[in-house]
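All protein chains but one are shown in place.
Moving on, here comes subunit A:
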Amino acid sequence: MSTATQEHRGTDEPHDQAAPGRDRGVTPAPGLPHRAWVEQIMGMPISVHVRGPRARDEVVAAAVADLFDELRAVDARFSPYREDSELRHLQRGEVDLADASDEMREVERLCRTAWARTDGWFDAWHSRPDGLFDPTGLTKTWGVARAARHLDRLPGLGYAIGAGGDVLLTPPPDGEPWLIGIEDPRDRSRVLATVPVSEGAVATSGTAARGAHILDPRTGAPTTQLLAASVVGPSLLWADVFATAAIARGASAVDWVSTLHGTSGLLVLADGSVHRWANAV
C-alpha cells in the first residue's frame, strides 16, 4: 500500500499582518505553533493538524505516527478490498461473528445501533448490491476516533484530524476554535459555509467525489435527491452515520434532521437549494 508521507512544518514565529499566508487567504491563527501531517490510508488522505506550545516536539510526531499505524491496522482488518482482511473472511463465511475479533464485534454492534438510530436508513447489510455485510460506512470514522486517543494523551495540544472529508477536533490550549469549511458539492473549489468548532466533529456525505454510491436500503437503487449532507455534532462516528443516512433518505431528510438533537448542519438538494439546521441539545 502506498503511504507517501508528506510533512509540512509550521513556523515558530508569530505571524504578523504581512505574513505571506494572508495573501493566499490561508492565515494561521497567531501565537501557537502549528504542524501538519498527511498520509494516504484506506485509499484516502488523512490530515492531522496540531496546535499547541509543544506542537513541534518529537513526542507529538511519535504520537501522530502511532495514530497512522493504528489506522493502517484498522484498514488491514476491515478493508473490503483486501482478500486477507478479517472482514473478507467474515463475508465469505470462513469465520462466524461470534468468533470474530472484539473490534469486529464492536463495529457490528455499532452498525446495529446505527440502523436503529436512523430508522434503517444506515444499513450495513444492504449497502451494496451483493447484500454482504459491509460496515465500511462506519469503520472509517470509528477507526479515526479510536486512533485519536494517541493524541488525547498529550496535554496542552489541540488537534484537527481530517479523514477524507470528515473532521474530528479538540480545542487548542488558547481556546481558539478551528474553522471548518463545508465544501460546495457543485463546485468543489468553493466553500459553501464555514463553522467554528472547538470540540466535536464535522462529517459530510455526498455524491460529489464518487458519484451516487450510497444506496437506498429499501430499493437498492442509488440515491440522488441530495448532493451533500454535512452534520456537525459531538461525535465523529455519529455525525458520519447521520450524514450517510440523510443522503440515503433523500429529500425527506429535510424533516428528519430536525430530530437530531445537539447537531447542526446543512443539506444540499439536487436542485441546488440548501437547507440548514441547528438543534438544541
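Points worth noting:
As a working rule, contacts are C-beta pairs under 8 Å (C-beta built on N, C-alpha and C of every residue); 3 or more make two chains touch, one makes a residue touch a chain; residues count from 1.
One rule holds for everything that comes next: contacts and distances are computed from a predicted model.
Think of the chain that is not pictured: of "FMN-binding protein", "Iron complex transport system permease protein", "Formate dehydrogenase" or "FAD-dependent oxidoreductase", UniProt labels it "FMN-binding protein".
Checked against the hidden chain, the listed residues A:T118, A:T204 or A:T223 yield one contact partner: A:T204.
Note on the undisplayed chain: of the listed residues A:S47, A:S85, A:T113 or A:Q225, the one touching it is A:S47.
Annotation: of A:L154, A:V167 or A:L215, A:V167 touches the absent chain (contact as defined above). Taking the whole complex into account, subunit A touches the unshown chain at residues 2, 6, 8-11, 21, 24-29, 34-36, 38, 40, 43-45, 47, 49, 160, 162, 164-167, 169, 171, 175-185, 188-200, 202-210, 228, 230, 232-234, 262-266, 275-281.
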